[in-house]
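Removed from the display is one protein chain of the complex; every other protein chain stays in position.
What follows is chain A.
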């Protein structure tokens, strides 16, 4: 008995640890870009984001002033100055004059450069180079130093990506695509779902089967014919082939099977008595739909709206095919993809842009998680 209790305590402890490990693996990558997007870009490239709170150090190279700045004092010739620019908060921990030994001397000590020449670099970056003879160097002495900086957090990255990298504009474009592409299919699907659930007409069973079949048709099957169709329509009417109207309709088309499927199974489950008593009172199908079915279906409409919103906002493929790549049409996902190509190593731009693109879905997700989960369950578990 004692041993089994001991085991279960260990077991329970193990469960906590295991879940903690899973949660860590699932959150650390996202945390990484959030932290990085708020870091100073110079620190970002020299230290891991997990060290963001500690002081970072970085080896740099600088140069002293040349002989023309020397002053004579007490029989010695001195060149004085500061390795840092004004307002630099960093401190020098060590310095050297050879690239192979950049931290040969501690800050504050004098390094012997031979022939009586000494160089002292202090921790605030100021230096004194002294020589018994007049300096004749035309270029300053190379100085390598290790500078450490206190952790710095900034919103500069956000200002940069929003206003000068074009992410702000793409944000508006994404909204322009997403909002109509979410509302239009809801309306069309709700009417169709009601008809398929509560109205009797020939071919209904076949239509339902077609909708369920279309649920799994890969988008790839539609792209080429639609691209040809859009180009043809554009050519025929002399209008651009890539328009917002075009992508709204495309997203509506691709979203409809799931919308009809999800809404129909919910609407079919509404109590029959309500419909029948309304019908006896003389209400037409249209009135029943608008006054009874729509209000009762709010939860499932919300579920679908969240799905469609996330799907359209996060979509890259449809946007790449049906929208142009100019700044007036490039959506966030497309912009992020373009930045990955053009700003490949600029992690301050990439992490910040990525965070801007995921923040809206995250807010929607967290505030409406209940509906989202309900939709997931209804959409994938039949009759659930």
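We take it that a contact is a pair of C-beta atoms (placed from the backbone, for glycine too) under 8 Å apart; a residue touches a chain by one contact, two chains touch by 3 or more; residues count from 1.
The working rule: contacts and distances are computed from a predicted model.
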"LutB/LldF family L-lactate oxidation iron-sulfur protein", "Alpha-glucoside ABC transporter permease", "Carbon monoxide dehydrogenase" or "YCII-related domain-containing protein" - which is the UniProt name of the missing chain: "Alpha-glucoside ABC transporter permease"
Residue, one of A:10, A:61 or A:172, that touches the chain absent here: A:172
Hidden-chain contact residue, picked from the options A:62, A:96, A:125 or A:257: A:257
Residue touching the undisplayed chain, where the options are A:145, A:347 or A:371: A:347
Positions on chain A where the hidden chain makes contact: 11-12, 15-16, 18-19, 22-23, 25-30, 32-33, 36, 44-50, 169, 172-173, 175-176, 179-180, 183-184, 187-189, 191-192, 194-201, 204-205, 207-229, 244-245, 248-250, 252-254, 256-257, 260, 264, 268-269, 272, 284-286, 289, 310, 313-317, 320-321, 328, 333, 336-337, 340, 347, 350-351, 353-354, 357-358, 361-362, 364-366, 369, 373, 376-377, 380-384
